[in-house]
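Removed: one protein chain of the complex. Kept in place: all other protein chains.
Moving on to chain A:
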Amino acid sequence: RTDMEETEFDDILDDWFIESLKTYKDLHVYQLEHPTQVIEWTSGKTVCVAGFTSSKNEILELRLPLKLFADENKGLCAERDFKVVHGGFTDAPVRFSNCLNLQVWDLGGDDSDVIRRTGSVDGSRGVSEGGSRIAARLSSQPQVLHGAESAGVRLTQLTSGQTVYTLETDSADPLSSLHFVSDAVFLAGCSNGKVYIADTRTSAAPQLSPPPPSSGESVLWWTDASAGPSCLDPSSCRIVRLSSCGQTVISDLRNPGGAVSRAQLDVQTRRCNADDVRVSWAPALDDCIAVSGFSGAVQIYSSSVWTTELQEAQPLFEHRGHAVSSQSDDGVPVFVTSHVWHPERPRTLLSAASDGSVHVWDWVDQSAAGC
């Protein structure tokens, strides 16, 4: 890169950072050695990230910077770094915290910082390119829901390896996600837009929510379900479905076939990797959805202003940090590989991108209405 290009890049970056003084409350930018597709909370202050190359990968448990949480004496805390609390190695790529064979990892205790594999659960029998999806259930006995296709989703108890529940559906649709909406009820979101709703306590057939209309052959869908304190009554949960062309449909669990509201998002579809797209409800903000994976940005939308008419929606906020700060040498644009909301802090998110960057950001809501 020439000096000129270097200076231009620096200037653009400086501009973005100066702009960020108004648009973010907190901003932290990190560079991992290898990109991750996984960011999973392991506690209120720690996340796990892992590489996804086909050979050896690292799994890291990172503690968020103390400064982020030092609300009272924030000024006196200078600590801005991630602390690597635990680290380990795996031979397989880690996507959606899974592999074709589920591996169980033990995050070392206080006296060691090494993560070791303690066991594995036989993966789904269905051969699917993306591998299994999983959802962990934090009940008294750790259980994990996993599968690659709708017909074959199993709930397995980790300690005994026993299958506690199996989802039975008419067709074997490839899955894009699995979510628990309560202790016993879960959703299986399929990439063709179907959503199955099942109750692990009964042997009754799962409810099926068909794909939204105008879904074409090559259109892929991703799902998220809002869970949390507002969902003590599972029937008041909402499902959001996002398609690869940006169409978004929100349904109520009480009426999964219908649509509460819709919107057309501007996702600038270039080539998107199915594994990278994420759509998620904000756990601590009403009606807010985050979308990533189509580009180098994470977009936040407020669905409270959406109607049943399909209309274009503008994001409430767009985090462009990854795109702006990426110096890609081979001309391949950077794209976001994962994002998560902080479980309690309303506007704090973590996002990761294909260049290995990880950002922690707390955005400022500049609109009057909205989240």
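Definition applied: a contact is a pair of C-beta atoms (placed from the backbone, for glycine too) under 8 Å apart; a residue touches a chain by one contact, two chains touch by 3 or more; residues count from 1.
The rule we apply is simple: contacts and distances are computed from a predicted model.
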| item | value |
| --- | --- |
| Record-based protein name (UniProt) of the chain missing from this complex, from "GATOR2 complex protein WDR24", "Ribosome production factor 1", "Ribosomal protein L19" or "Integrator complex subunit 11" | "Integrator complex subunit 11" |
| Of A:Val29, A:Val260 or A:Ala274, the residue in touch with the unshown chain | A:Val29 |
| Options A:Asp81, A:Glu168 or A:Asp362, residue touching the unrepresented chain | A:Asp81 |
| Of A:Ser54, A:Asn73, A:Ser203 or A:Ser218, the one touching the omitted chain in the full complex | A:Asn73 |
| Residues of chain A in contact with the chain not shown | 13-15, 17-18, 20-21, 27-33, 56, 58, 62, 65, 73, 75-84, 86-89, 111-115, 325 |
